[in-house]
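Below: one structure, written as structure tokens.
Then we have chain A:
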Amino acid sequence: ACAGGSDSENTSEEPTEETEGTEGSEGTASEGAEGGDLILAVLSDASSLDPAGSNDVPSSVVQANIYETLVNRDENNEIVPGLAESWEQVDDTTWSFKLREGVKFHDGEEFNAEVVKMNLDRILDPAVASPRLFLFEMITNVEVVSDYEVNITTEYPFAPLLAHLSHNGGGMVSPASIEADYEALNGGADPGSVISENPVGTGFFKFESWNPGSEIKLVKNEDYWGEEGAKVDSVTFRVVPDSQVRAADLETGNVHIIDPVQPNEVERINNSGVASVNQKASSSLAYLGFNTEKAPFDDPLVRQAISKAIDREAIISGIYDNYGIPAIGPLAPGIFGYTEDIDAIEYNMDEAKALLEEAGMADGFETTLWTNDNPQRQAIAVLVQEALAELNITVEIEVMEFGTYLEQTAAGQHDMFILGWSNPTGDADYGMYALFHSSQKGNPGNRSFYENPEVDELLDQGRRETDPAAREAIYAEVAQLLTDDAPMAFLLHTEYLTGISDNVQGFDIGTDGIYQLRDVTINE
Partner candidate 1 sequence: MSKDNVLEVRNLQTSFSTDKGEVRAVDGVSFDVPKGKTIGIVGESGSGKSITSLSILRLLAENGKIKGGEIRYKGEDLTKVSEKRMRELRGNEISMIFQEPMTSLNPVYTVGQQISEALISHQGMNKKQAMVRSVELLKLVGIPSPEKRVKAYPFELSGGMRQRVMIAMSLACDPEILIADEPTTALDVTIQAQILELIKDLQERLGMSVIFITHDLGVVAETCDYVAVMYAGQVVEYSDIRTLFKQPKHPYSIGLLNSLPRHDIDQEKLMPIKGNVPSPHEMPTGCRFAPRCPAATDLCRAKMPELMTDDSGNQIRCWIYSDEWPGEKEVNVYGETRIAKG
Partner candidate 2 sequence: MAKQELLKVEGLKQYFPIKGGFLGRTVNHVKAVDDISFTIYEGETVSIVGESGCGKSTTGRSILRLEEPTEGKVEFQGVDLATISKRQMRDYRKDLQIIFQDPYASINPRQTVASVLNEAMEIQNVLPANKRRARIEELLETVGLLPYQADRFPHEFSGGQRQRIGIARALSVDPKLIICDEAVSALDVSIQAQVLNLLEDLQEQYNLTYLFISHDLGVVRHISDRIIVMYLGKIVEIADKHSLFENPQHPYTKALLSAIPVPDPDKKKERIVLKGDVPSPIDPPAGCRFHTRCPFATDKCRTEEPKLRTSDLMKEGHEAACHYMEEISAGAMQPNY
Partner candidate 3 sequence: MSEETVNHPVTAKKVNPQLESFKQFWRRLAKNRAALIGGIMILFFVIMAFLGPWIISTFTDWEPNKTSVANKLQGPSAEHWFGTDSFGRDIFTRIVFGMKLTLYVGFLSVFVGGIVGVILGIVSGYYGGKVDTIIMRLMDVLLAFPGILLALAIVAVLGGSLTNVIIAVGIFSVPAFARIVRGSTLSVKKLEYIDAVRALGASDFRIIFKHILPNVMSPIIVQASLRIATAILTGAGLAFLGLGAQPPAPEWGAMLNEGRQYMYEAGHVALFPGLMIVVVVLAFNIFGDGVRDALDPKMKK
């Protein structure tokens, strides 16, 4: 999942990745009264409300409030019970889940093991052609043991399975909806169309209406199974693509929450007296990738030199107004597998020059740097271009439209490129496997065309290893290898900036960008 960079103005099309997030921060003394309509101004509209139907953030943030998953992750990135009360790993490849009883879908259908099977089978069904299949493709069998017990078998030992199940791609859809959807599919309709039109889950909000391109409205689920349901009566996700306008809407009180806020707007909002900006570290990575199959980028020295020539602090302060932290590796702090104990590449122009000289490239060369039409990435490109000029490297920037960009970087036609990667499962596997495993070249994520048997080996191990400590060690080793090989220059981890009206309490956003809306109250 390429992170679109949530701060972009045109990310609607970028298939960024995300997971659920309901449990989250516990009800922080909500002084606000219950009820009211919470209005969020968001960058773009959801594309589908079928958990299996799309793979982008704007859809996820809505889905996460309608559907629930078997397991959840708390703010410390720990797996906690969701619709499954408990679970255990039966053997290397089999997991057994005990389900919560008495959970009802919004349409009154019962949640049980059969439903879990139906949902997972559906996502695996080639006819459904789910874009989220990759999350679950290692699952070979879902077995209903009893009404409330289900066994999941994977093809190979797969440690991050729980993390994947916490992704809201694993949101549970009402069996009636699934049946209706299949019926429509047989009648020629597109898969997911029924579910997306009328999403039915078990969450604390129910779907109310969707005016495409404009707004989605959810209402409180009065019959929520948990002890604490939603506080507000309804939530409206309103699409407001222009950031200035979002800010103005927030200030004039037309909306309660805006997402995202541009770094340069933070000060203005904080000074407005009616709202303030919420900062939250994100799990996503912005990177500058090299085509490691193409000269001169097949030489790690050149890659390291370039990586060293980039002043990450300058980027963060200049472009992100300091809302972000420099990246030392692919994983953001807080992600399972993150480590600081590596020999990270640091900004040093002299060393960069020396490295380039060592590579025999003291006179520099001409190359291109690709980016898509995301303003921040373009800005990074401009700064990189300037920095590399000092190494005598002449860089020509080419801005592409996102679709073209993905296609052509997947095809390996690039020299250097700027892209992002987000990590909705909070697991190192998600943050590294697709980016660096040689089996994942091109479209799946490895656009650097990086190939290192050692790394491949370690990544495969990391998946199979069930002991968390052992896994962490494996990923730390990978991180060091990546630093040395420098298949990409890790740039930064951005922060989620959301504008919140002073009337709103209890709002939070996950590291994956998912809004935590259950405990929100409005005080007007």
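Keep this in mind: contacts are C-beta pairs under 8 Å (C-beta built on N, C-alpha and C of every residue); 3 or more make two chains touch, one makes a residue touch a chain; residues count from 1.
The set was built so that all candidates are chains of the complex that A comes from, given by their letters.
Keep in mind the model is a prediction, meaning the values are calculated, not measured.
**Student:** Determine, using the touch definition above, which of 1, 2 or 3 touches chain A in the complex.
**Tutor:** Contact with chain A is made by candidate 3.
**Student:** Quick check: in the complex, which residue numbers of chain A touch candidate 3?
**Tutor:** Residues of chain A touching candidate 3: 9-10, 243-244, 247, 262, 264-265, 267-268, 314, 317-318, 373, 375, 378-379, 381-383, 385-386, 396-401, 403-404.
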